[in-house]
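Only one protein chain is missing; all other protein chains are in place.
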Amino acid sequence: MEAKEDLLVVDRLKTQFFTYGGVVEALDEVSFEIEKGEIFGLVGESGCGKSVTATSILGLVSKPGRVISGRILLDGEDLLRKSEREMNSIRGSRIAMIFQDPTSSLNPLFRIGYQVAEPYIHHQRRAKRKALSDATGILAKTGLPDADEKARNYPHELSGGMRQRAMIAMSLTCEPDLLIADEPTTNLDVTIGRQILDLVKDLQREFGASVLWITHDMAVVAQMCDRVGVMYAGSIVEKTDVRTLFRNAKHPYTERLLRAIPSAATSSDRLEEIPGSVPRLIHPPTGCRFHPRCDYAAPVCSETKPLEREVDPGHWVACHRFSGPKDGT
Amino acid sequence: MRIPGAAMYSSRYRLLQKRLHPITKEWGLTFYVLRHSKLAVVGAFIAFAFVFIALFGGLIAPYDPIGAKIEDRFQPPSASHPLGTDTMGRDVMSRMLAGAQHSIKAGLIVLAIAVPLGVLLGGIAGLFGGWVDEVIMRITDMFLAFPSLVLAMAFSAALGPSLFNAMIALSIVWWPMYARLVRGQALAVRETSYVEAARSRGASRWHIMFKHILPNCLSPILVTLTLDMGWVITAAASLSFLGFGAQPPIPEWGRMVSDGRIYMLRAWWMSVFPGLGIMLVVLGFNLLGDGIRDSLDPKLRRLTEVTWKRKKTSSSSTD
Partner (left out) sequence: MKLGNYILRRAAMLVPVLLGVLVLIFVIAYVIPADPARAWAGQRAREEQVQALEERYHLNDPIHVQVYTYLKNVILHFDLGVSPTTGRPVRDDLKAFFPATFELALCAFVLAIALGIPLGVVSALRRNRPADHFSRIVALTGVSTPLFWLALILQFVFYFKLGWLPAMGRSTIDITRYTGFVLVDSVLNWNWTAFGDAAIHMILPAATLAFYSMGYLVRITRGSMLEVLEAEYVVTAKAKGLPRRVVIYRHALKNAIIPPLTVLGVEFGWLLGGTVLLETIFAWPGMGRYAAGSIVMVDLPAVVGYTLIVALVMLLSNLVVDILYSVIDPRIRVGGKGR
């Protein structure tokens, strides 16, 4: 294997929303990097900032929100310094996104084929007819049966799985370097969801794209990802390869997450759940944001935010238990 | 290694539950949001001022609103007659103060008849469905198929022109809108899981109607009602203007505009001020209605909820 090169580097990204109620600190210094050709998973409960990370990368944080500081490097170029026009030429061609709900993410008033063809028309300046026939080609590639006919259909005439295939086709039109998938299987049946997972993995290999895979489902993480970042309340608390995550998780939150997975092996009737609830991010807990729910919370946890530390090569943890010189686990 | 789906659904589920929960359960929050919208406060102020004038306007009027005083006729606005006098020397301001009650009476009576009628018919249509729904909605279509004002005029003419008959006429044409609104809500609510659950427990139709459908209709009805108040006042004034409503010497505002019409050049204040009054009142109800609608908007509420909850807990802890 050759030396891995980073495609995307997110460096201390801070995004906030300025609402009536106060400032929502949605992302608090989030850092991670995605290598070329790898699938990087971002896991966490809803509301922890996974999707905001995605929209921040695309430069599409919605109105009361703003990226405050940090850097987002795509092949070494800082996306936050790009003009709106430059970003527009990157979105959809170099970075593409698959959304959670294909039903509401497709425009109900336009034919599938046209919606898939749009990136061709606007990024590659292809003639409309050529773009439409190319769109049919890529729709067929995603395993859509009768792609020719389906391209002439409207979104409401397709099933959920077919719509998600269309979304995937749309994101792959310009062969992006980075594909962001925001829980693309959540709203689908389990079997269809599995098909979509396989499809993305196949296409990712074929196109050689990197993928940022956002999910709350540990099973999907195990199946799809090479490396994983665990997010809690706007920060990444643990970051490692997927094997280590399931075998040797360090952060108390990750431990808890893994214990909340039901499995045939555990005989208890009740699922274990994480006590307490996800904090609201207006006035988040001081220090480590997990400390109110943490079993190991010490006085220092409520005072200072723990820094990320490399406990093993490639295994980063942000927790005071691992920030000392040497701390037994 | 096989790891079946994780279980982080509890918070998601709770969120869903909260969204389905009838918004009206948290009136305190609604009122809080409402108070913090400046325009809504202005609207509420105008509406309350109007109600106050309607109740006590006759008492605070400085002059006799009915009796003629020919020697004072056509006086322009001045210190003694702030809004001038009319053809018979009556003080325009006093007439407006005394006449406010007719507008508000029109609004209240019309809505008091039209809303329950519409809610009942719409609720029945939505709840029972089938041919009942079909019949009620076709009748509603027929009433909606011709302009309310024309129909009200025809009713009013047939019944004989008077303010009361105008109100009856307006209520007859006003209910279909509420029937549609409630039916739409009823259809939407009927499909929700909590109504399914209630039905599977064997709850009766009327139970579902009063416990589930009506509470859910409450907030859209409240918004429509407030906005409609302005509408009905205008419609009643329009009927009076055309001569189908209040008859002289009743100082109804629309009638006053009509009376002053031929004297526009000689005494513009006779028509201008009563019309301005109608406009102001309608504006007030519109602002208030917009404010109520915004305060019931889930998007805005979610953002406000946080501060409100915090304030509530902190104030209760200091007590």
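A and B label the chains in the order they appear, each numbered from 1.
As a working rule, contacts are C-beta pairs under 8 Å (C-beta built on N, C-alpha and C of every residue); 3 or more make two chains touch, one makes a residue touch a chain.
Quick caveat, the model's predicted, so the values are computed rather than measured.
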Chains in view that touch the one left out, judged over the entire complex: A, B
Touching residue (missing chain; options A:V24, A:I39 or A:L106): A:L106
Residue in contact with the excluded chain [from A:R71, A:H123, A:R259 or A:H283]: A:H123
Which residue of B:V51, B:M88, B:L108 or B:I139 touches the chain not shown here: B:I139
Contacting the left-out chain in the complete assembly, out of A:S46, A:N88 or A:T186: A:N88
Hidden partner chain, residues of subunit B it touches: 138-139, 141-151, 153-155, 157-160, 230, 234, 237-238, 241-244, 254, 257-258, 261, 264-265, 268, 271-272, 275-276, 278-279, 282-283, 286-287
Where the unshown chain meets subunit A, residue by residue: 55, 58, 60, 62, 87-93, 96-97, 99, 101, 104-110, 118-119, 122-123, 154, 156-157, 167, 170
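In this section, only the chains that are shown with their structure count from here on.
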Separation of mean Cα positions, subunit B and subunit A [Å, integer]: 47
